[in-house]
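Before I ask anything, let me first share the structure, which is written out below as structure tokens.
Entry: chain A
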Amino acid sequence: MGVEFLYPEYEVIRSTDRCIACRVCERQCANEVHSYSAERGAMISDESKCVNCQRCVSLCPTRALKIVRSDCVLKANANWSNDTIREIYKQANSGGVLLSSMGNPKSMPVYWDRILINASQVTNPPIDPLREPMETRVFLGKKPDRMTRSPDGRLVCDLPPQLELSMPVMFSAMSYGSISYNAHASLARAATELGTYYNTGEGGLHEDFYKYGAHTVVQVASGRFGVHEDYLEAGAAIEIKMGQGAKPGIGGHLPGTKIVGDVSRTRMIPEGSDAISPAPHHDIYSIEDLRQLVYSLKEATEYKKPIIVKVAAVHNIAAIASGIARSGADIIAIDGFRGGTGAAPTRIRDNVGIPIELALASVDRRLRDEGIRNNVSLVVGGSVRSSADVVKAVALGADACYVATAAVLALGCHLCRTCQTGKCNWGIATQRPDLVKRLNPDIGSERLVNLMTAWRREIMELMGGMGINSIEALRGNRLMLRGVGLNEKELEILGISHAGE
Partner candidate 1 sequence: MPIKEGQIRIPSGCAIAAVISKEGKRMTGESITNAMKVMHDRSNGLGGGFAGYGIYPEYKDFYALHLFFDSRDTRKTCEAYLKEHFEIVHSEIIPTRKIPEITDEPKIWRYFVAPFRSALADMQLDEKEFVARAVMKINAGMPGAYVFSSGKNMGTFKAVGYPEDVGCFYRLDEYEGYSWTAHGRYPTNTPGWWGGAHPFTLLDYSIVHNGEISSYDANRRFIEMFGYKCTLQTDTEVITYILDYLTRVQGLTLEESANVIAAPFWSTIERESDRSKKERLTFLRTVFPSLLITGPFSVVLGFTGGLMALNDRLKLRSMVVGEKDDKVFISSEEAAIREMEPEAENIWAPAGGEPVIVRVREGAV
Partner candidate 2 sequence: MSRYVIIGNGTASVGAIEGIRSVDKTGSITVISEEDRPAYCRPLISYYLEGKTKLENIGMRGADYYSDSAAELLCGRKAVGIDADRRTVALDDGEVLPYDRLCVCTGSSPFVPPFEGLGTVEKQFTFMTLDSALGIEKSIDAASRVLIVGAGLIGLKCAEGLTGRVASVTVCDLADRVLSSILDADCAALMQRHLEEHGMEFLLGDSAVRFDGNTAYMRSGRTVGFDVLILAVGVRANTSLISGIGGEVNRGIVVDERMATSVDGIFAAGDCAEGFDASSGGKRVLAILPNAYMQGHAAGVNMAGGSEVFDKGIPMNSIGFFGLHAMSAGVYEGEMYEERTDTSIKRLFTKDGLLKGFILIGRSERAGIYTSMIREKIPLSSVDFELLKRSATTAAFPPESRRKMFGGAV
């Protein structure tokens, strides 16, 4: 109260004409916004607890509810925005670092939206995906430099380990702990059904999910949580996480309250202890150290699994990628600054890193300039929001994309950005059993499969329009892209012409 008071950000608008007091909203709100007042004979709400996750809105059988942004705001100020001032108040109240979840919501350039895709007209026929085969299969991994022949002249067909994707999209790292068992089950089942991969993140692999190992990327991050021999063996590939787009340069912190039961067992740390992933890997202070870890992991898995090195997109990403390409890694994953997170300091999330579009363009160009593009595959993430983003990323030079925010949206996430509270009403970013069960993996996996199937169809339509019937002919095909409203420098970095050129 008084100086510490912050007017609630949202208002719960309940139509009394429609409300039948079924109390579904009350039962479904983990934040305890709704309650039934016997005295008033009506439902009431405590808006100060509302995070605008829309669970109640979605389940209200008479559409009696809506959540709106409060119009009780401070005096308009183009410099001191309402949000900025509120953050000041919060920090003055608490003295703490502000925490946020999911991706950077700030109004920063989205280059995907400034890039347009080509289509065939007259000189070259578009291809109709309903009539002609349209291929989206991708192999990720190092490709041999030289063909060799056996003494009898036959081509030697030995390949370094590859990941085969039915389409150029994988589900990116989200740890068991940051998301729920059922969210992992949904991802694992969907990846298996789709013929792509999901990623354990740094939380280990629950024993129930070893059966999906052929479609699992197991992650080794700075905390090394959940890493053991069987874990490394279980996955189809191993990802060394050096950084994350939402929080480059810092580690992770899963509070002890979430380290319960299976989460603690899977991470191999005691119940209730905080899981703190250090900012650096303390055995990697330079690129040659990374090479050692890459080869340690290869040795441990008999060179049968590709090694992915995941880094956040930062200023000198091209040089970093070049170093990784020479480290023995098979795949480089780059995470742009709009990537999501289960929790990150707000200032870091909103101010550190660079857009994935620019990072991708410059990395792809650098690797080609150095003639080592074939040494590695390139996977990009950090707010790939649609099939069009995927097509643009591939045309800029990516082999595949990582998606996570889109995946959790498919699972029911409404981007309320309060994952850090652990009270996810959609059963995704929570470990509370009563909330976890809200995500039925039958539905979750089906929705993920639907989303990816839809994207795949759209990718095929876009490819067909360009007269391309195989995704590999799109990769790095920047001639298929044009910029709009971009300056010379941006076009130069992206390696594309302006629309009209």
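The rule we apply is simple: a residue touches a chain if its C-beta (ideal position, glycine included) is under 8 Å from a C-beta of that chain, and two chains touch if they have at least 3 such contacts; residues count from 1.
Selection criteria: all candidates are chains of the complex that A comes from, given by their letters.
None of these values were measured; they are calculated from a predicted model.
Undergrad: Just give the number of the candidate touching chain A here, out of 1 or 2, all from the same complex.
TA: Chain A touches candidate 1; the others do not touch it here.
Undergrad: If we count contacts the way the header does, which residues on chain A are in touch with candidate 1 in the complex?
TA: Listed in rising order, the residues are 120, 123-125, 127, 132-133, 135, 137-139, 143-144, 146-147, 149, 154-155, 157, 159, 162, 368, 371, 373-374, 397, 466-470, 472-480.
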